[in-house]
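Have a look at the structure below before the remarks.
Subset of chains shown; positions unchanged.
Each chain gets a letter, A and B, in the order it is written, and its residues are counted from 1.
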Amino acid sequence: MTHRIADIAAALGAEFAGDGEVMVRGASEPQQAGPDDLALAVNPKYADGLAQGAAIAAMLWPGADWQALGMKAAIFAPRGRLAMAGLTSMLDPGPDIAPGVHAMSVIDPTAQIGAGAAVGPFVTIGAGVVIGPNARIASHVSIAEGATIGPDALILQGARIGARVTIGARFVCQPGAVIGADGFSFVTPEKSGVEEIRETLGQRADIRAQSWTRIHSLGAVTIGDDVEIGANACIDRGTIRDTTIGNGTKLDNLVHIGHNVQVGNDCLLCGQVGVAGSARIGNRVVLAGQCGVNDNIFIGDDVICGGATKVFTNAPAGRVMLGYPAVKLETHVEMQKALRRLPRLAAKLAEREKVIQKS
Amino acid sequence: MTHRIADIAAALGAEFAGDGEVMVRGASEPQQAGPDDLALAVNPKYADGLAQGAAIAAMLWPGADWQALGMKAAIFAPRGRLAMAGLTSMLDPGPDIAPGVHAMSVIDPTAQIGAGAAVGPFVTIGAGVVIGPNARIASHVSIAEGATIGPDALILQGARIGARVTIGARFVCQPGAVIGADGFSFVTPEKSGVEEIRETLGQRADIRAQSWTRIHSLGAVTIGDDVEIGANACIDRGTIRDTTIGNGTKLDNLVHIGHNVQVGNDCLLCGQVGVAGSARIGNRVVLAGQCGVNDNIFIGDDVICGGATKVFTNAPAGRVMLGYPAVKLETHVEMQKALRRLPRLAAKLAEREKVIQKS
């Protein structure tokens, strides 16, 4: 499928220059671009690449001299990455799932699937499930009894939607994600070592040999609108009430969300982030890759945590954090600087000590 | 399904007060409770919630004045979380898997499946597999050739049980778990950089360009009784002998267990914990979320590691640890306190230095 430059510009709400009738078939990095590609050069550093490639149309930074760059047509992106969102959405062919419900699927007769659905092979949909219109459900997906999913869902290969899970509109679920596994909640007959050290901050009395009994998860998971869940990510059910994920929140691959956790709206939880049971996370929180959040704590709105930050205590709104344990970013930088110099400092002090001892 | 308060109390071995004939359908947090719900208020902090909700029956902390709280019946839980285990077990409807073996499954004729099985659609069970009575196996599960699974297993959607894996009684496997993938074991023709730096503690001679050859995993995985494995968790096969998981041990979501690892009885390995190849972990060890255990080391009985602790060396029995690298919890707290103060201390020493230099 090809697109006119003028149409792309119109769709993006962007301006174009040159011949709006130029047709492109896809997008490319400037140096790899063929004559059918829209070269993506939203920053002057890509100018050289344009010369190496064969594109005649490009998306350029504001004010670029498109004719000097050898283009016949150009789209101008005042905010390049935002334009990328619109452009990639236009050009994405999406997954190949045939319309209708594949014959080799097992759909409970009481399930309601909205109009316009495309359901691939080896899908199971349980009793009482309700799915909104225009759902695209790839192969090997399972949607268990009583789940409710809003309109325009895209659920990719092998994703698992658990019983009684509720999901809003425009849901995107990457392959292998598990939404609604049982929470990890166990109890010993008498006080466990973990309970003890939480009270004593590390001291232990006699250690008892005990086994763990399971606390079942009666709650489910509630997910808002415009949520995306990454590949092989896991969200556990709540114990009594639901675990919740707010509107507009995005979870990356291999993220772990424990039971009873509440995540607010418009958050980004990057690859391999882990949030322990009953933690609460505000709105617009960004947790970079491999961050960890302790159980039962609260992360305020607009908190940003750098890579692998481990948050053990409540974090106030707006704080920028880093480290294990997490501290303010600037504190972390200071501490690390001082720690880098510490071996030399300690050696110097030891040297001085010797002098003092002698004198 | 509804339950009499008197029956619930009897099942939990707990006392009740008031009208034992009151019927409940489910459990709820106090403020959300409807008249059919048993409100869960095992701690006085929930008293206000009870007033907001509509429950007429509650599970209460010992000594609570149930009549003043407006209840018609009350169950008293001397150890609230333990009562929760019994109660949630009673009220959990469990997954909806039809009795018998679904027609769209592929079961090898030599497989033996015990009486009372429920096997969902798109399940594969390989040659020579033996599964005990009352197994519940959800959709998309694969159980490879020669695996043996004890009675009362619950294996959820898309879990993968590898060839010749042995599992005990009452196994619970969350969706997407992979038990019995090949170990991550590779060797270079000559000494690799990793082997070299282990000997030299970081020094390297000439670096050779070499490729890795696979060491296949001939061992399998042996899992005891009463084990639960979390969603998308992975347990690798052993190289020659089996990787082992002891009785009563629970693994959370996305946990990684390398080849040849031995985990003892009654351990808890929380979300995203990773245990590298050939490590040995004792009994009743608790590893909080995102902990890491180095290869070939030993963690003694009853060790407890806080969140994201990275254990590089053997840990004696009973130790409580935190940090990267792991140290005793109290040592970690002291070190972090001192590190927090270090920038100020260093500045002060530099100031004094200037004075000394001048004088």
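In the analysis below, a contact is a pair of C-beta atoms (placed from the backbone, for glycine too) under 8 Å apart; a residue touches a chain by one contact, two chains touch by 3 or more.
Computed from a predicted model, the values in this text were never measured in an experiment.
*Asks:* With 2 copies present in place, identify the total for the complete complex.
*Replies:* Every protein chain is the same sequence, and there are 3 of them overall.
One rule holds in what follows: only the chains that are shown with their structure count from here on.
*Asks:* Go ahead and note the Å separation of the Cα centroids belonging to subunit A and subunit B.
*Replies:* The answer is 23 Å.
*Asks:* Help me check something: in the complex, which residues belonging to subunit A touch subunit B?
*Replies:* Interface residues on subunit A, with respect to subunit B: 104, 106, 122, 124, 126-127, 140, 142, 144-145, 158, 160, 162-163, 176, 178, 181-182, 184, 186-190, 192-194, 197, 201-202, 204, 207, 209-218, 232, 234, 236, 239-241, 254, 256, 258, 272, 274, 276, 290, 292, 294, 310, 312, 324-325, 327, 331, 334-335, 337-339, 341-342, 345, 349.
*Asks:* Report the residues of subunit B in contact with subunit A in the complex, numbered from low to high.
*Replies:* Subunit B reaches subunit A through residues 26-29, 32, 40, 79, 81-82, 84-85, 88-89, 91-93, 95-96, 102, 104, 120-122, 138-140, 156-158, 172, 174-176, 226, 228, 230-232, 248, 250, 252-254, 265-266, 268, 270-272, 283-284, 286, 288-290, 302, 304, 307-308, 318, 320, 323-324, 328-330, 333, 336, 339-340, 342-343, 346, 349.
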